[in-house]
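Quick notes on the structure that follows.
Only a single protein chain was left out; the remaining protein chains are all shown in position.
Right after this comes subunit A.
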Amino acid sequence: MFYVSIFFQYMSQYVKTKLQYRTDLFVEFLSDLMFQGVNLIFILVVFGHTQLLNGWTRDEIIFIYGFFLIPFALFASFFNIWDFNERYIVRGEMDRVLTRPVHSLFQIVLERMELESLLGGITGLVVMGYAASRLHMTFHWYDAVLFVLFVLGGTFVYAGIFISLASISFWSDARSSIMPMMYNIGNYGRYPVDIYNRIIRYILTWILPFAFVGVYPAAYFLRKTEWYTYSFLTPVMGMVCFTLSVLLWNAGIKRYRGAGN
């Protein structure tokens, strides 16, 4: 309860700060929108030529992409801590965080939130709607519940992976240069995994489970029964990933060396 109230406090401060820089806000909004647009065009161009990709139709792939955008937007809004090493370890900001009576990771999530990324979620819904209407998809009432569960699962998979990567900074002073690579790998999860070879599929399922952010949960709504097991594993994977990453983080905090001053 305390954490919820703190969350809203930080959020209202965030909004206030953003409103102070009106032009910034506008430019950001516009560039985000353009970024989403470019992504969409890319997908349409690529699948404009191939109507079938290993048994998946163009519209199905667009639907997966749309679904992927929603957990990704949630992740980008709250767990986008790719610059954790530079910002908190090298500059020693972690000192300040550790002198406050709130869990350190939660504080960092609050400080680093970027609510404008939620915009990507709306794009995702639009894309999904478009694909769903072309596929004449039908939904049950409980699909809404599953949708929320799957989206949260996917978000936590993403969050878990990136929190784990950030935790590595506690052990080594390596720069966050692997982060951009991770974003790239993350993108593989939005295409049907069976187009990749077995090793990559295995990695995307069990090692860096990005497939649980896009294709697996979306397969349920596309009624691809052969993937259902994976679809329903999504929330579990999210929980597991996130829990492991928090444990790793807590272990890392003990190793924090501080920055000299």
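FYI, a residue touches a chain if its C-beta (ideal position, glycine included) is under 8 Å from a C-beta of that chain, and two chains touch if they have at least 3 such contacts; residues count from 1.
Just so it is clear, contacts and distances are computed from a predicted model.
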Checklist entry - UniProt protein name for the omitted subunit, picking from "Daunorubicin ABC transporter ATP-binding protein", "Cell shape-determining protein MreC", "V-type ATP synthase subunit A" or "histidine kinase"? => result "Daunorubicin ABC transporter ATP-binding protein"
Item to check | Touch with the omitted chain, as defined above, among A:5, A:138 or A:229 | outcome: A:5
Item to check | Residue among A:17, A:31, A:51 or A:243 that touches the chain left out of view | outcome: A:17
Checklist outcome for this item: Note that subunit A touches the chain not displayed via residues 2, 5-6, 9-10, 13, 16-17, 20, 92-96, 98-103, 254-258, 260-261
